[in-house]
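The complex is shown incomplete by one protein chain, all other protein chains being positioned as in the whole.
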Amino acid sequence: MTFPPPPYASPAGNPVRSGRAAPAGRKETAAYRRPRATRALAAAAFCALAFGAGDLPAEDGLAVDPEVRASLASSKVQDRDLAIERLAADFSPEAGAIMAALLAGDLYVDRDTSDLYLRDPGGAGYSPAGSGEPTDGESLSLRKVGTNNRQRSALAGILNGRSLRHPDVNVRREASAALVSDSGADEAFGAFIRELLAEEKDSRVRGNYEKILAARALRDPASSREDILAALGTLKERLSPEAQGLIRERTGAEDPEIAAAAREALSRMEATIQHISLFDTVFFGLSLGSVLALIAIGLAVTFGVMGVINMAHGEMVMLGAYTVWAFQELMPGRPGLALILAVPGSFVVAAIVGAAIERGVIRFLYNRPLETLLATFGISLILQQAVRTFVSSNNRPVVTPPFMAGQWYWTEHLSITWGRFYIIVFCLAVFLMILLVMKRTRLGLEVRAVTQNRPVARAMGVNSGRVDLMCFMLGSGVAGMAGAALSQLANVGPNLGQNYIVDSFMVVVFGGVGNLWGTLVGGLLIGMANKFLEPVNGAILAKIIIMCGIILFIQRHPRGLFPQKGRAAAA
Amino acid sequence: MKAFDRPTRIFFALAAAFALAVALGSLRPEGSALSVSPLTVSVLGKYMCLATLALSVDLVWGYMGILSLGHGAFFAMGGYAFGMYLMRHIGDKGVYVSELPDFMVFIGWEKLPWYWLGTDVFAYAAFLSVAAPGLLALVFGWTAFRSRVSGVYFSIISQAMTYALMLAFFLNALGFGGNNGFTDFKEILGFDIHTRGMATTLFALSAALMLLFYWICRTVSVSRLGLAVRAIRDNEDRVRFAGYRVERVKLFVFTLSAMAAGLAGALFVPQAGIINPNSFSPLFSIEAVICVALGGRGRLYGAVIGAFLVNWLKTTLTGLMPDAWLFVYGLLFVVVTVFLPEGVAGLLSRIRNPLAGRLKGERRGTEARA
Partner (left out) sequence: MSFKKKLAAAPALAAAVIAAVALLLTSPAAGPAVAQEDADVIKVGILHSLSGTMAISETTLKDAVLMLIEEQNRKGGLLGKKLVPVVVDPASEWPLFAEKARDLLSREKVAVVFGCWTSVSRKSVLPVFEELNGLLFYPVQYEGQESSKNVIYTGAAPNQQAIPAVDYLLDQGVKRFALVGTDYVFPRTANKIVEAYLLTKGIKQEDIYINYTPFGHADWQSIVAEIKRFGTTGVKTAVISTINGDANVPFYKELAAQNISAESIPVMAFSVGEEELSGIDTKPLVGHLAAWNYFQSVENPANATFIAAWKEYIKDPKRVTNDPMEAHYIGFNLWVKAVEKAGTTDVDAVLKAIVGLETPNLTGGTARLLANHHLTKPVLIGEIQDDGQFQVVWSTEGEVEGDAWSDYLPESADLIADWTDPINCGNYNEKTKTCGGSEAAAPAQ
């Protein structure tokens, strides 16, 4: 038996056997997310509400039905379907709490007594369903109640529907926004929405209801002219392909006013979509570029100052990423803190390894940049194999902490992902830090002196050996921090460095060897170019075109975007 | 300076003797004394081709001072060119029983694209495997040298070139088999590829190519052109001011080396049995450079020794210690680069003449620039 109405119909031809028991697990789960309900789920919500009174009694006191408890505790999927169906018809706050917990993966059942417990994501333990003090669950043998996609969608729909009359306005906003993409076909749904509209005071929620009604009006062949014009006016704010489709149909209408209104609405929508797409592309380009620039900054420092071509630079990035994983292993349950601590941690780790390389190998290879290339290539092989042998040859999982997840909605349509935004900020911060070091500290002064003219700098008392060491450590450390950022975006595996080494060389050469601003600008430009070309030509061709572009650019400006100045900067 | 001075004579003698021994040994029945198994023949044949690639890198690096990190691209292009011939000659014995190569049938093409026309003719394919890399080198070199791109910049953009080509060849739409590349070869000039006779022939040809190119390099290096080349390595500006057309010299040598690399690639492919875009990878080109560095650059026999050594190590270590061979491999590069900057050949010549280069004030000239 399924709960009303079944979200996924099962056509007669294909037998759909429900799955086997879900494995029990006690790991933590992600924060509860409310996915957009589909048309059917909205109808489910509507039905659920239509049966009930719609307002939630404030007092508790109703114990959860023992049959429901037993069904939830069962390992069979159909039993749990049944339980959800029963809960949908129950309007007590306990049922709501249980359904919310079930959706979030926080519902546990005691194997012995079949009592239900809700886990507190904040770590306060397990509270029994209904009422009771939270316990720490040690004395109970708890098993998580699992769900599958279908059940979760249904639960989300039910809970969304309930939220439409929730006292908290934010909850209502979210729930009504989730409904906007569906404007159920039947009249009862329309009447229901009109009823809600009449009760609602908040403008944003009203806006959502109006959009639903507008879409319905356009779809209804019997709508009056005024209704249609009003609907067109409302809907042109929505940009979904569905709304576009509805409006496009009306552009061929006989009534010239309607047709004109439709055409105008459509062109407004298309213009807005183009702006959004542009905004998106720029943001994507900036974020890709900032990653490239971050990796390349360290290389620019070592390359420019010491003339060292460090083929092991990619492995420094990899070590930084592995540091994040190590911190997260040491601090389970606190991925955010681990990540923040891992940033200086990865700087330190990579700097130490860099120092070892410099003292052990590169020191003997000065004035021979091509030999350093080969030696560092050997070192990169050793580092890769070392990680494969001593850690694992498989990828390592790195958790994205909650503050890096999710999106920031500037307007209804413009959004950026938090993770990437922080990485852009991080890149700029690192860049500023390096710039400050170079311009304001003694070390920076010495580094610049050695870059411009090593013998004279030495004659002036600068210990060029020490400068080289510090410089290499700085470059490697920055690479480590880049790896920490990269751990949030990509695989953490032994081959991580190899994927980025060629690109980072391009950025450095493009921007001008030894020039920090060049690296930053070069990286951002390459990232943007990549993202602008991608939708047109596909990802692969975009990369090829960029490569060719850089090659041609170097032919024209052999020293890059911001060449080094000065006599000693020859060769 | 003579082209056939003592070291060269010795090298030629040894190499020719070696090749002859292997070739004759491969024709003897298996298991008897001095016989060489087909496995060894094909492996040695591949080493010969890689040695030619190393020679070509040595020519431009050891003698002219230009480090090209993209020479593998020329090798791979030659390989693909000849691969086209081999694919055409699978004919209708392929999986889909069609005149078109299998991968074209699979992506739904009806007929051969224009750049495949004529590749079923052996002479044309052989020509293409020399001409295509040569053309690429000509164009790339001309634009690079004309703008005076040199040193590290040149290395990096040559790496970009090979990387871009790798990405391009990974595209299935380009008509070169995408990631699967070319494989499943059946015959050359009517002879079945999988016979011992063919393996021996390919080995002999590879060895001959290596020796021929060695001789060419040697001749070039002792000629006036060779003097100019080494002078460019030591101080390019001075040569320019002396009136030489530096760009022309560079271009000529670069193109020559590319063509040899292409031919080596063409012989490599039937012996390896497959070519795919990974041959364009920057890693492959770096390995060629490593061969030269290990063997000792600026001495042609160094490149050959290095190529054999590096590849032999790879073959044995991946069998001997599959879990840890990269450690040994990487360590070797570090050690040789730091302690043996002139490679194995330098070691040999030091045995011969222990004081060479150790006297104060003497400059070997291999690395005159910072």
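Here the chain labels run A and B in written order, and each chain numbers its own residues starting at 1.
Note that a contact is a pair of C-beta atoms (placed from the backbone, for glycine too) under 8 Å apart; a residue touches a chain by one contact, two chains touch by 3 or more.
A quick note: this is a predicted structure, and the numbers were derived from the prediction, not measured.
Student: Among A:113, A:148, A:224 or A:367, which residue is in contact with the omitted chain in the full complex?
Tutor: The single option touching the absent chain is A:148.
Student: Which candidate, B:18, B:142 or B:215, sits in contact with the chain we can't see?
Tutor: B:18
Student: Take the complete complex as the reference. Which residues in chain B touch the chain that isn't displayed?
Tutor: Against the missing chain, chain B presents residues 6-7, 10, 14, 18, 21-22, 25, 34, 36-40, 42-44, 46, 92-97, 103, 105-107, 167, 170-172, 178-181, 183-186, 194, 272-276, 278, 308, 312, 314-316, 318-320, 322-323, 325-326, 348, 351-354.
Student: Determine and list the chain A residues touching the chain excluded from the picture.
Tutor: Interface with the chain not displayed, on the chain A side: 7-11, 14-23, 25, 27-30, 33, 35-36, 38-39, 105, 146, 148-150, 152-153, 156, 181-182, 240-242, 280-281, 284, 287-288, 384-385, 388, 393-400, 405-407, 417-420, 488-495, 499, 530-531, 534-535, 538-540, 543.
We take it that only the chains that are shown with their structure count from here on.
Student: Can you compute the centre-to-centre distance for chain A and chain B, using the mean CA position of each chain? Integer Å is fine.
Tutor: From the centre of chain A to the centre of chain B is 45 Å.
Student: Which chain A residues qualify as touching chain B in the complex?
Tutor: Interface residues on the chain A side: 303, 307, 309, 311, 361, 364-365, 367-371, 373-375, 377-382, 384-386, 389, 498, 502, 505-506, 508-509, 513, 540-541, 543-544, 547-548, 550-552, 554-556, 558-559, 571.
Student: Quick one: which bits of chain B touch chain A in the complex? Just the residue numbers, please.
Tutor: Touch list, chain B to chain A: 67, 140, 143-144, 146-153, 155-157, 159-161, 163-164, 167-168, 170-171, 282-283, 286, 289-290, 293, 323-324, 326-327, 329-334, 337-338, 341, 367, 369-370.
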